[in-house]
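Here the complex is missing a single protein chain, while all its other protein chains stay put.
And then chain A:
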Amino acid sequence: MAPKPNTTVPDYKNVPHSHRLPTTHREVRRTFSKLSRQSLVSLALQWLAKKNRDFCRPYLLGDRDADEEEDDEQYTPAQSYEELQEIYKELAARKGGKREIQDRILEGDWRAGVSMYQLATAEIQYLLDHPNSLRWTAKRLARIPNAKNVSLDMEVTNDSEHLPRFQAQTFMANLARELTPLMKAHYLLIKIKTMPMTILRVYIHDSPYSTEASLAVDNGSSDSARAVFFIWPNGSPFIYSSIANHFGQVISDDGRHLRDIVQQAIPKAFSRPSVRYQLASTNFTTKSLDALLAYRGPGKSNAASGGWSIFQDHNFSQNALDFITSHKDEGQEKNGTRKDGTAGAAKAGPGRPKRTLEGNETSEAKRRREVAAGRFGSSAQPNDGQGLERVEVRIDDAFPPMPNPLEQADDVDTSNISEQSANRSRRGRPSLLDRSLDEIEELEGGDAWVPDVRVVFQGSHVFAGVRQLVEQGVVDGEKMPGWMTGEAGVTIGAVKEGRIRTKSGQIPGV
């Protein structure tokens, strides 16, 4: 057991992994009650592994003082780590409630307290078990252009680098240097085996002390989220940030503020002399980690979403040495629709006389399905796990001069206006979509009237929903603008002339 310091002096240290929280602490209770039995057992086994033992001391028989009472002991302390490992292996093998494990951990083997390391790993385990439990905002580390030698920045040479280099030690030292004057915090930085990403969890300890005793004190602000998560997918310039809030809990301004402090420190920690970074918004927020990895991840899918997803897989690009044409008719047809032009319209044309025999209804449905396949490709499947919950756009086109019954666009707009205005009054905070001064000026220069029309799509998987609407014939798949297929890869944006506005010169998805 760590010797308790006798004095509490404000210091400049981080909260170490091995500091313990009492098991009655609210954060501990809350985190442990959320985890499943299987996760709890696997966590306990991880903590007992040799390399982690320093951070997760269980209560062993040797820790007990000789004169201590033994009567009301529910769990007898184990003799050794090996014995404990055996116990948990046994528990893993047999069935039972999760309460049994939870109690054993909190009241038995770790009755003396749960270390910061344990709490952090438990929360990360929960995050991995439930990848949709938090709301993430994707940011990009953008290089601040060097005013002196612009040309050097752009050069691609044999040993040039365009991504920020990540070194765990240097990064942690830099981050701690930025943050320790402002707050005490516990950091856990880990790599995940099955997903290509690194997770940083910062537990914010709002106190000048970094002792165990100060950790245990529950400061009155009951709802404030104390942990912040950051994820960076390996080999990409993106960073996802999130506040670890509990189910449906409103994030207080305090939590937001603390996250902002940490967030501001991150690009500084990545920077090196003469290579400075800043965080740039990527207009992307979602709850699904899988969607984040698909739209802002390390792979091929970033700038080829929506209908362009056919370019990612081998659906469109068969191997250059694959000469077989016969049994790939399905894939060929998809390519055909894309090549033939407007979403399979030409394709359906010649085939139509044959299909009249099957009845008008089915051929129409089939045509719509083909149109949807042409527009959405292999994306926007209801169960692909890459659902976006909310997509918000502002229409920046001038109001049509005549009351023109534009069947499609108007339908969508009116149905959402009420919801949207209700939304604004509820929120109170300025939306990211509010026009900037420049944009207002630009609009006033023209003589057309441009109302502030916003469209919000909400649901478990917005673009799968749009695809279904196309398949049902509610939305005309051929006249639908491209941003409705999700190919713009943003969850918030301004639409002008049917396209999401982007910065000129900026390549999507890098």
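A few comments on the model shown:
As a convention for this text, a residue touches a chain if its C-beta (ideal position, glycine included) is under 8 Å from a C-beta of that chain, and two chains touch if they have at least 3 such contacts; residues count from 1.
Going forward, contacts and distances are computed from a predicted model.
Per the UniProt record, the chain missing from the shown structure is "Cenp-O kinetochore centromere component", taken from the list "Alpha-1,3-glucosyltransferase", "Elongator complex protein 6", "Small ribosomal subunit protein uS4m" or "Cenp-O kinetochore centromere component". Touching the chain that is not shown, out of A:Pro196, A:Gly385 or A:Gly459: A:Pro196 (per the contact rule at the top).
Touch with the chain that is not drawn comes from one residue among A:Ile87, A:Ala112 or A:Met172, which is A:Met172.
Of the listed positions A:Pro22, A:Gly385, A:Gly459 or A:Gly509, the one in contact with the omitted chain in the full complex is A:Gly509. Here the missing chain is touched by one residue of A:Pro58, A:Pro77, A:Pro267 or A:Gly374, and it is A:Gly374.
Residue positions on chain A in contact with the hidden chain: 2-3, 14, 16-18, 42, 46, 50-55, 121, 124-125, 128-129, 153-156, 158-163, 165-166, 168-169, 172, 187-196, 198, 234-238, 298-304, 307-308, 311-312, 314, 316-317, 319-327, 338-343, 374-375, 478-482, 485, 487, 497-499, 504-505, 507-510, in rising order.
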